[in-house]
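One chain of protein is taken out of this complex; the other chains stay put.
Chains here go by letter, A and B, matching the order in which they are written, and residues are numbered from 1 within each.
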Amino acid sequence: MSHAARRPSGLLLRSATLSYLSVMVVLPFLILTIQAFQPGLTAFWKALTNPFAWHALKLTFATALAMVVINAVTGTATAWVLVRYAIPGKAFVNALIDLPFAVPTVVTGLMLVVLYGPTSALGAILGQHGLRVIYETPGIVLALMFVTYPFVIRSVQPVLLEMDRAEEEAAATLGAGPFTTFRRVTLPILWPSILTGTALSFSRALGEFGSVVLVAGNRPLATKTAPMYIFGEVESGNLHGAMVVSTVLLASSLAILIVLNLLQRRRGGAS
Amino acid sequence: MVMSTLTLNTHDSARSTPDRPRISKWGPRLLTTAVLAWFALLILVPTIALTRQGLAGGLRPFMDSLTATDVRMSFVLTLVITALATVVNTVFGLAFAVVLVRQKFHGRALADGMVDLPFAVSPVIAGLMLIVLYGPRGWLGRWLESAGIRVVYAWPGMMLACLFVTLPFVVREVVPVLREFGVDQEEVAYTLGAGRWGTFWRVTLPSIRWGLAYGVTLTVARSLGEFGALLVVSGNIIGRTQTATLYIHDGVESFHPEGAYAASLLLAGISFIMLIVMETLRRRVAAREGADEQ
Partner (left out) sequence: MALGLALPILGPVCAPAGEPGSDMLTIGAYSVVREAFHDGVLPAFAEHWKQTTGRTVRFEESYNGSGAQARAIESGFDADVAILSLSADLEKLVKAGLVDSSWNNGPGRGMIARSLVVIGHRVGNPKAIRGWEDLARPEVGVLYPDPKTSGGARWNINAIYGAGLLHGDHSKGLGPGADAARDLLARIQANVVTMDASARHSMANFMRGTGDAIVTYENELLLQRALTGTDVPYVIPAATLLIENPAALVESSVDRHGNRAVAEAFLAYLRSEAGQRILYKYGFRPLDPALDVDAARRPLPSRIFTMDDLGGWNRINHDVYGDGGMWNSLFTQPALGK
């Protein structure tokens, strides 16, 4: 234990903050997990493999994955354009990237329904071409893409900024085209930050509720995501079912966070 | 640790590499167009649509719908809860950052990781946790009930929900700045006779102020927008537990949604302006400090 830790004031500070952390974070986690497993492993499995719970989990993971793939590409591209090119109104665009951090999720859902809902101009046009967005799965992916838009961008930007362009320039002088240079010189440097951004957005998407609940359609075995399923089960009195699905979602998000932390630590140690 | 790399370093990006070429080739032009189009479609257009919807009747009706009793009460509730949650989590955040950075003890890495836990939790799950723990039949709720304290469906439950979801922000933003800052100046202050508290107040705090300010801004923005957990624990009692976000959710699916649209605009606007102001201030101060150092 360090000197600072042994001082009485240090001790007081540490015990106070650790107590706060325990009561606010650790205790709820523990209680939820304990109560989810209390009726037994069989009951847990039964609640998990219930077709409605299972489908909700599958849908959540599938839509999160779809969003993450799209975001990895568009996020990296956006960061690239913001850092490497001169565009009019760059400061404006750069500031607005953070908009999804500021907008409450319920407002996001509202915005998307107003804009792309079946009774809006855009939604009607899309509907005529057979593309139904709101109240169908694409609507879910759209909402997820909005709320996680800044994650990959803000993860890649600083790396691009600090990057030494010497290797890229060397590759260019050796005759490599822009795509090859990107693929073999830039991307290896960027991919950890891309991974961080996508992992964060994936974790966020697993639990997204406020924006999805207004756009998804809530149809069982079709457009009900895991958080919506949890909400429905809580409201209809099936607390155990809600807790089981919650535990699975939590475990997944936690696993992602832990892996991310480990990766960052290793990278930080290596450099 | 994860969040800070994501957030604080980002805003220097407007200053890009100096020898950038003007767009002359079709490749960059195409990419730029694609990126800007995507940005417009995903972010810009919905924002404009919401603004139009919110101000549809004009500025007067917008102001009127905001001053309706229900709306006013919901905003007051939101602001009070946000203010309290921010104060508590800022104090905790500062204290815990000091503990994590300046102290070495068994289990420090574990404690460090635990602060990130709220990021992994869906808001509805957070609400469920609160019901299970503090509801009248919950582990803690049982004792509180017998003491006459009602947590769920009353403001304590809502406070707990907001405290939970905003817990990590200040810690995460202050820790890296504090770590960078180092103990040297603090040691100097000690040797010059400043007490521990004096040192903290006059040496440490000013040096971490931008990390702190950013953490506080994120805390406020997150708390203003909290919805899922509140939906589960609040009961949506008009005037007592209906926050601005709950009012919006309620009002949007009502026959007079103008209030909901107006409230949405206001809420999003407040958060966004906060982020922008903070960012502008920070860049201006950094530029001035950079000039001073030269």
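Assume a contact is a pair of C-beta atoms (placed from the backbone, for glycine too) under 8 Å apart; a residue touches a chain by one contact, two chains touch by 3 or more.
Remember, predicted model here, so these are calculated numbers, not experimental data.
Undergrad: Who does the absent chain touch among those shown?
TA: Output: missing chain touches A, B.
Undergrad: Return the single residue from B:61, B:235 or B:269 that touches the missing chain.
TA: Answering carefully, the residue with contact to the hidden chain is B:235.
Undergrad: Consider the whole complex, including the chain that is not shown, and state which of A:22, A:38, A:119 or A:180 touches that chain.
TA: Residue touching the absent chain, from the options given: A:119.
Undergrad: Which of these, A:135, A:149 or A:202, touches the one chain of the complex that we don't see?
TA: Result: among the candidates, A:135 touches the missing chain.
Undergrad: Residue-wise, where is chain B in contact with the chain that is not depicted?
TA: Within chain B, the residues that touch the unshown chain are 76-77, 80, 131, 135-137, 141, 148-156, 235-240, 250, 252-255, 257.
Undergrad: Considering the whole complex rather than only what is displayed, give the residues of chain A touching the chain that is not shown.
TA: Residues 51-52, 117-119, 135, 213, 216-222, 232-237 of chain A touch the chain that is not shown.
As a working rule, only the chains that are shown with their structure count from here on.
Undergrad: Going by the contact rule at the top, pick out the chain B residues touching chain A in the complex.
TA: Per the stated touch rule, the residues are 1-2, 5-7, 9-14, 16-17, 20, 22-23, 27-28, 31-32, 34-36, 38-39, 42-47, 49-50, 53, 92, 95-96, 98-99, 102-106, 111, 113-133, 138-140, 160, 163-164, 167, 196, 218, 221, 224-228, 231-232, 245, 248-249, 252, 260-261, 264, 267-268, 271-272, 274-276, 279.
Undergrad: Okay, in this complex, where on chain A does chain B touch?
TA: 1-2, 4-5, 9-10, 13-14, 16-18, 20-21, 24-29, 31-32, 35, 74, 77-87, 90-91, 93-108, 110-112, 114-115, 142, 145-146, 149, 151, 154-155, 157-158, 161, 165, 178, 196-197, 200, 203-204, 206-210, 214, 226-227, 230-231, 234, 239, 242-243, 246, 249-250, 253-254, 256-258, 260-261, 264
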